[in-house]
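Note that one protein chain is taken out, while the other chains of the complex remain in position.
Chain lettering (A and B) follows the sequence in which the chains are written, and residue indices restart at 1 in each chain.
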């Protein structure tokens, strides 16, 4: 009860991770992968998932060593104060940019696909307002929220995928290796950062019920998310074929606009609310993490009160670029490539430092 | 910081600190604190003054002589709340006819309950409870015999929580009866009934019931602390008490369960919950309460596994229909018309064409009309009750459609939502759902499904942050606790092995290894 405040169990942890990373199939991430890997894009998440095992192994290893500690404390401890602060500040900036980019993309999706005439600022403000409200309630609430809606979101996704596969044609996955084996491997490796969220997850490693929960949660969700992303990408190819799918900005939304369910000709608005809920969870969680990191960096104890301010900041930052579809898209791709080495090397660095300090022995 | 600005802006603080010209009652308080003297007349004078005898009509003083001791004695009681026959049989007769000289009062008086008190205040409390006080010349003790006899109605059928298959009796306004009903169901010495006086003037009593070797004592202390912290002159019944002890007084959602069914209360007791009873309340308060306890009815468990879960599924459906039907209609027709099957789309469009108001107004008109009919139907004297239903539902709806005030589709939607709301039995939850529906409608009318989803998310976030005596509102679903898994659906009776873990009961398991009759004798490994 009160004693366990702020701690989340494995169900909530996995639910949050699945919803934050799994939602990526419904934004422009598939578009980036399709651009580079064409019809073999569905292999991308599998390869990315496989490659992520290395940094995640180090990460979980480090955090099972330091029980109850977060990324913040561990970094400071292992890298020393000045370097640690710099690194963490850098991470905070990356996190902030990611929130800004992603939220403005999502606002753009809502705007272009569903609400053409409503001003972007209003849509954006509502989105961030709700996420700020959720984040302010605390990690436990975000986790519980995720768990309580997870089933319904996945049911709706499953229905969408089922209808897509039924109306699609499996032959579209050929030629099997798309642009070529090496191409696929190369662009998978460079887009490793799609799973960079896992790194940020270690910020709440100390808030999970036990280090075992954190470790188990990471592996379970990695498997689920990898499969989910891969199957969704496959479904898009199967419905559209490789050439058209490259031209779609938001394949998921085009997909749900095409499929139909017996007497209901247009069911995209059936999936829209579920997608929105997943979205709210995702950004609530991001905001919470960002505020947590910020609070740690600048020694703000009740960091929850920062969340509304940060949310407002992100809204205004996200409003700056015009036609987010393109400017953000152009920005996001190099951004993803830039984070990749960080995601890959940072856990290794932590592990090596931990080893050097001799903590890994026992 | 922000809080204080808001308070300054919106709260009228001045009333709280205002000085009133009040009568000084320190003298009276001093009298009440003193002990009983040996002088009978002096004692009676004190009490006559306090009770304003003889203006006070039903307070009686009966003087008599105790033969054996040659002492004056007096009985003080309030005849409207005491059993005078009992008094005569068990106190007056034995005392006045007594001829022995050495017996004590306890030996002579045949009443089963008798105790001694010394302080005026305590005597007053007992008399006000309907007991009789026996004063004896030269004795510093006052003998209290329990002869109280308050009037009330008998045990009736439960009216608000009706079940088809299960016990029908309900709590009534007498606390003793209620406790007796509970004791009838739980025959154990561990069932403790503690009583506490909570109000200063009316001296209302609260009975705290719990099972001693199940309940989490930390939780118990918390409940007791909340109850004793109340500082008011009078709390008439449980409904008032609920508002004094609940956690979020301005919240839409209730956090304490009120039930009029003793069987339901006892099943909660047996799981380690705490129950409050009061005189004058035909019901009980159960705490802590989770969302599920409001969602469930006792019949869910009385019906067989599948039937019980079917009603649960229906209730869940009803909950969603009540919440979303109108809001969904608004958002779909005003924002996402492409979602409708073409024939329905054209049908709605054609009926809407001749309606004067925008759909939002239409929905609000009908929703408010429905709530009015409902409230009016509740208040009208019962002979005209059915008429209201007919007038309201049939004539109003039909005429409104014919007069092009609303479209027939809206009548269907609102009626369906209204009807479904009756499936949520608990009155607190019922109000909560009906009111939150209006928020959803508002948001849906402005931002369609986006607004609807946003409002729903806010609501869910809010619900998840609610706690009842430290227990999360959606426990044990999330956060997870070991429990009987009785949330949306219930499991088989013999699979409900554990008591709810969020209560931290002293004994977690409530079934043994073999709890299924068919499996009796088989080795379950």
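The working rule: contacts are C-beta pairs under 8 Å (C-beta built on N, C-alpha and C of every residue); 3 or more make two chains touch, one makes a residue touch a chain.
Methods note: contacts and distances are computed from a predicted model.
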Among "Cytochrome bd-I ubiquinol oxidase subunit 2 apoprotein", "Thioredoxin domain-containing protein", "Aspartyl/glutamyl-tRNA(Asn/Gln) amidotransferase subunit B" or "Ger(X)C family spore germination protein", the UniProt name of the subunit that does not appear here: "Ger(X)C family spore germination protein"
Contact with the hidden chain (one of A:190, A:260 or A:312): A:260
Omitted-chain contact residue, chosen from B:137, B:338 or B:371: B:338
Candidate in contact with the missing chain, chosen from A:39, A:52, A:141 or A:156: A:39
Contact with the hidden chain (one of B:99, B:189 or B:353): B:353
Missing-partner contacts on chain B, residue numbers: 6, 9-10, 333-335, 337-338, 342-343, 345-353, 355, 358-361, 442, 445-446, 448
Missing-chain contacts mapped onto chain A: 38-39, 112-119, 122, 169, 171-172, 174-181, 239-244, 247, 254, 257-258, 260, 265-266
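One rule holds for everything that comes next: only the chains that are shown with their structure count from here on.
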Between chain A and chain B, centroid-to-centroid distance (C-alpha), Å: 46
For the chain A and chain B complex, residues of the former touching the latter: 1-2, 4, 8-9, 11-12, 110, 114-115, 118, 123, 126, 130, 133-134, 137-138, 140-141, 143-145, 147-149, 263-270, 272-273, 276-277, 280, 284
Residue ranges of chain B touching chain A (in the complex, touch as defined): 332, 335-336, 338-339, 341-342, 447-454, 456-458, 460-462, 464-465, 470-472, 474, 477-480, 502, 504
